[in-house]
Each structure stands twice: as C-alpha cells, then as structure tokens.
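Removed: one protein chain of the complex. Kept in place: all other protein chains.
On to subunit A.
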C-alpha cells in the first residue's frame, strides 16, 4: 500500500511537470489527475472492502455491460458523444476499454473455476469471450489495448496450471505470427522446432503434428491479418524493426523518447528541467511516454526507484496469490498480475525503444481517469484477498 502511495505521488509530480506547472496552459490536466487519484483511492478502498468473489459471481453481467459500453461508442460517435476511444458523459471522458479489462478477468476467473482450461475444447468459450472485446477495441482502433486481452487469457491459463503443451501452443501462436512476417524459411524452421518441442511435451506424434498444423495455419493466415492492420499500425511495427529508417517520420517518437531517457543520465536534469519534455520534443508525455519524462528529469536513480516500487508491488501480488486458499482469489489475483505487469512492461519497454510504440499507459502514473480508477480497483483485489485471509 505504501508502495502504491509513493508511486501515486511520483505520478502526480510527473504529471505536474508534464503539464508545465500550475501556470501552464495544460495545468487543468494536473488538477483533474488529482481528482482521478482521489477517485482511484476510493475505488481501491471499495475494492478492498468488498468480497472479491462477488465480482466473480456477477461476472456475466459485468462482462455484458462492459461489452455494451464498448459497442455503444460507435453509434455515439455520430451524435458527438464519443471519440474514438472515449464516451463523454457530463464533461468527462470515460474509456470503456479499461473497464473491459476487469470484466474479462472476472469472467475468466468464473469460467476457469468451473471448467479448468485443461483441454483445447475447454478453451474455446473463453477464447471467444476474450476476442469479442479485443476485436471491438482493435476496431476503435487501439492496437495496444487490444493486445492485453489475449495476454490476460494466456496468463490465466498458465496460472490455472493448464498442461504444458497448451501453454506452449499459446506461446507459439504469436511467435509464428512474428516468424511468418520474417520470411518463409525462418517460418519453416520455426514450425519444425515447435513440432519437436510439442513431441517432447506430449510424447504423441499425432498431437504434436496437430499442434504444429495450428501454427502452420496461423503463419499462413498472417498475410491476411497484416492486411487487416491499419497503415499506421504496419508502419509502427516496421519502425520498431528499424527505427532509424525514417528518423523524422514514424521513428520520431521512439528516437525522441530514447534521447530523453539517455540524456537524463544518472541524476536526471531535475524537476521540470528536462528539455526534451518541457520543450515538447517528447510526444505524449502525460500518458504513453511518461516514463521517458521520469527518466529524463529524475535520471537513472528516479527510474530505478520507480521500477523497484513496481517490482515490490508485483512481487507482493504473487505472494498474496501464493498464500490464498480460495481458488477464485488465486485466479483473480493472477488476472490482476497479468493486467498490471503487461501494461508496465510494455509501456516501459516502449519508452526505452525495446518494443514497438503502442498506446498503453503506465499503471498508476500516466494521466487518465478510467485507467487510474480501474488500476487502483484491480490492485485492491489482491489486497482484499490477503485482508480476508488474515482477519476474516
């Protein structure tokens, strides 16, 4: 809890710096963020106070409600009540995709406690349920947020002690997508390698063959999937593979971010002294690239401390999961871990040029009300479980 509080205050300071102080033209973002943080704390307290199993019990309704919220964006756009990702209600914008993340965690917990994901057949319904919000969000379009849903699914399957071959299959599917993009020969080698791995784990040639066939299919369909991506998404992927090809065009964000991070050096340039961020060379510094802002102004020391705090939180979440005796809590905590860690790693790695640019916020730090409330609520769940284990 203390770690969360520290991160929240660091986050507020960073937002303060990102908007250029109270006199800046964007200062209202800072004031709003203080409101979001307060609401987040309330959400956290609520989450700790309420029995987590309750959410699992009503998971169906929560899920349906969140899908409806996602769908309703599209008609609302025409009447000006929604942007690409937001619904405007009384002057504030809410982001349904954030709430969808929670609902997916709840529904998967409910399904996996009843039907363990130990066979491929048992995976069909959960996969469909996860793909629905993912595809809607991809259509918004929000590639980064859409990718978190398959990851939560994968992680919870892994967490639910699914057989190894299923886990490996799930790892190989995205890998075969990537290898298929790299060329036929590399893809062929990859498929052959997966066949051998499957064979070792299943000791059944038929099963291994079938599983490789799935990979082959995925690889073959890659060109079609590539077509489905928007031009800017393709560009981003290609930019990630070679950012220096077009330093002033699509690679600009990554390069400016890396310059910001690198120029922070050990001690940073000081609070509100980062030229990259204060002069707005750094894009999206309130949201996606706030970690770069931190690294520039507070240097390696600041970034290291923030990472340490996150490490502590993630570690504690695992410990809480380990200690709980309730199956639903265990899965729920796994989902929360997947959600928080994925956003953290993807966001930080993106800022450091280790992953392609996707618009995922840094949990607890990036500006945004929905994200703040949902993250705080999600972090309340493991706390709630631990709280109940100790005192109830």
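The criterion applied here is as follows: contacts are C-beta pairs under 8 Å (C-beta built on N, C-alpha and C of every residue); 3 or more make two chains touch, one makes a residue touch a chain; residues count from 1.
The rule we apply is simple: contacts and distances are computed from a predicted model.
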| item | value |
| --- | --- |
| Per UniProt, the name of the complex member that is left out, chosen from "Spore coat protein JC", "Iron ABC transporter permease", "Penicillin-binding protein 2" or "YciI family protein" | "Penicillin-binding protein 2" |
| Given A:126, A:264 or A:369, the one touching the chain that is not displayed | A:264 |
| Residue touching the undisplayed chain, where the options are A:295, A:343 or A:375 | A:295 |
| Residues of subunit A in contact with the chain not shown | 158-161, 247-249, 252, 256, 258-266, 275-276, 278-281, 295-296, 299-300, 303-304, 307, 311, 314-315, 318, 321-322, 324-325, 327, 330-331, 341, 345, 348-349, 352, 354 |
